[in-house]
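All protein chains of the complex are present and in place, except for one that has been dropped.
Chains here go by letter, A and B, matching the order in which they are written, and residues are numbered from 1 within each.
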Amino acid sequence: MNIRTSHRRGIPLKERMGQGWYRFSRSKLSILGLAGAALLVFAAVFAPIIAPYPHHAGKVVDFANANQPPSLQNLCGTDTMGRDVFSRIIYALRSTLLMGVVVLSVAVPFGTSMGLIAGYFQGSLIDSLITRLTDIFLAIPPLILALVVASLLKPNLLNAMLAITVTWWTWYARLAYGMATSLNREYYIRSAQLSGAGWIHIVFREMLPNCLSPILTKMTLDIGIVIMIGAALSFVGLGEQPPAPSLGTMISDGAKYMPTQWWLTVFPALTIMIIVLSFNLLGDSFRDLFSTEEKK
Amino acid sequence: MNAGRLLSVENLDVDFGVYRGRSRVLNGISFNVDKGEKLGLVGETGCGKTTTLRALMRVLDPNARCSGKILYTIAGQDKDIYAMNAAEMLHLRRTEMSMIFQDPTSALNPVFTVGEQISSVIRANLVAKQESFSKNSVTEKAVKALADVFLPDPERILESYPFQLSGGMRQRICIAMSVATERNLLLADEPGTSLDVTIQDQILRLINTLVETKGMSFILVSHSLGVVRKTSDRICIMYGGTIVESARTADLFASPRHPYTRALLACVPKLGGAGIAEGIPGEMVNYINPPAGCRFHPRCTQAFRACREIQPRPVALGDGHAVSCHLYATGS
Partner (left out) sequence: MTLPILTVKALKKYFPYKKDLFVKAVDGVDFEIFPGETLGLVGESGSGKSTVAYTIVGMYAPTQGKIHYNGEDISRLSKNRSHEMKGNIQIVFQDPGSSLNPQRSVGKTLSFPLHLHQRNRKSGFPTTAVELLDSVGLPEENLYRFPRMMSGGERQLVAIARALATGPNLMVLDEPTSALDVSVQAKVINRLLALQKRFDLSYLFITHDLSLMRNVAHRVAIMYLGKICEIATIKEFFERPLHPYTKMLLSSIPVATEEEEALKPDTAPSSGEIPSPVNIPTGCGFHLRCPMKMDVCTRHDPETTSIAPDHKVRCHLFSGAS
């Protein structure tokens, strides 16, 4: 094997991933989290194939079969309109996970950049401006802030995502700020400065790769929380509108019928629990994985 | 066994489980320490000297596997350290052996005062020896221990926290903890390396004095030949988990035999200003896939066929000087 090809991309990347897997797989909970997350993503992506009654996610009415308890034909029972709850849950996974992905895809890069820039220019005007801004947003509980923003806009999925994104970037800014201020003292950063490097290179090429581990960990842990906030928004009617299925709406609609038609609420709630648990376990295991790596 | 012998290590092998397999660090280490003797273990980073010390006190990583024998003489009887159970081992650590670490800052617990830490060591020792004690007698011993290491104002130091003291003082406290109670064997892992050279000099002289006045045996691990020259009666040179040469201090420096010893001596900058040798070609041993035969052969300028195939055994050159090198092997 040619030395050059084997060393390309800083090998041993394969070996590094192999080592990572070795440590990751030692914890059963990590595997559980990974399996759960993988299963949920798979179900969301392949919803039309997995859901037994895909059309029930849309405008369907079948009063003959309404309010049936869980059975072999309807694993989670049917709702007041006769729609299969299980299929609706599978389809609801799509908007739920989408919310998590979209919110984080926007909030994380923006927040991290803001935090890194403020941290690099610690003590300057830019630092003060960004830090004050993040402090303001961080002072308000995210759910309240999201509710306020969402209620000012037309209720739909997109605006719900916007509402959460607006509040969420600040956490990453705070995280990145702390890391940037400690990285400022590293010799390799000083070396780059002494050679005349510009701030864009230093912030994004030198500092950012060193911040990825905690950010990735937080992102994974956040997916669960973002999803819960999204469910809370749709619970009060500020998210995905009917007839599109949404876990929060399903819970709020079914709440009226507790405890007799318990399946209307319990199954969507369980689903949320599984989502949050899986991503929490995954995030925890990332945190352990990255911390042991640093110890080497 | 020799009546004056305290410790006898025979064919110690240690390997660790890692991702890529097993890392075979120590490979047939054998050496002895007599009562009152000062032994220096010298080697560069990664040669296994710290692993050797840890193996002696049985504080290796849980995934380490050891084979071979470590015989320790207590009350005239030889006991294999690895055959001891947990209680016997604890007793050994409380009464017979103690260790001084390289970095005194991390060896001391920052949330307890110096007095609390020394007292706990003293109490553990007295409990193990089943002697009675009182708060006052323990404090007295602690004060005496600090005075033994020439720390001024011991009472004030006992009340202080480690962060309030300098690096040199912290190292003295670690030494005090080790010699506060009567021990027979002191292990030191590069003491003073993290300190300034003038302070290191003081620390080494202090350890020397204490060891001699208390009649303790002493194993000093260091990467500096100059340091062991000042403090040891005998020196073992380690490379790649093996002992390549051992001799009395004067003999080792007067006539180094092993190619690695010679290369190492040539690399040390001399005060006379004669320049520094080029360094030793090659890289440190890969313990997962170590070289066959002599572990030094890939870097040795005098290697020949036997070196690549057969592991050299120690050859006695007389007067306690032994070399593990085929250049000196009798016979073929």
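Note that in this section a residue touches a chain if its C-beta (ideal position, glycine included) is under 8 Å from a C-beta of that chain, and two chains touch if they have at least 3 such contacts.
Keep in mind the model is a prediction, meaning the values are calculated, not measured.
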For the chain that's not shown, point to the residue among A:D127, A:E206 or A:D253 touching it. A:E206
Per the whole complex, from B:C236, B:A263, B:C294 or B:V323 the residue touching the absent chain is B:A263
Name every residue on chain B in touch with the hidden partner chain. 44-45, 166, 168-169, 196-202, 204-205, 223-227, 229-230, 253, 263-265, 267-280, 283-284
Using the document's contact rule, name the residues of chain A that touch the chain not shown here. 3-4, 7-11, 186-197, 201, 205-206, 209-210, 212, 296
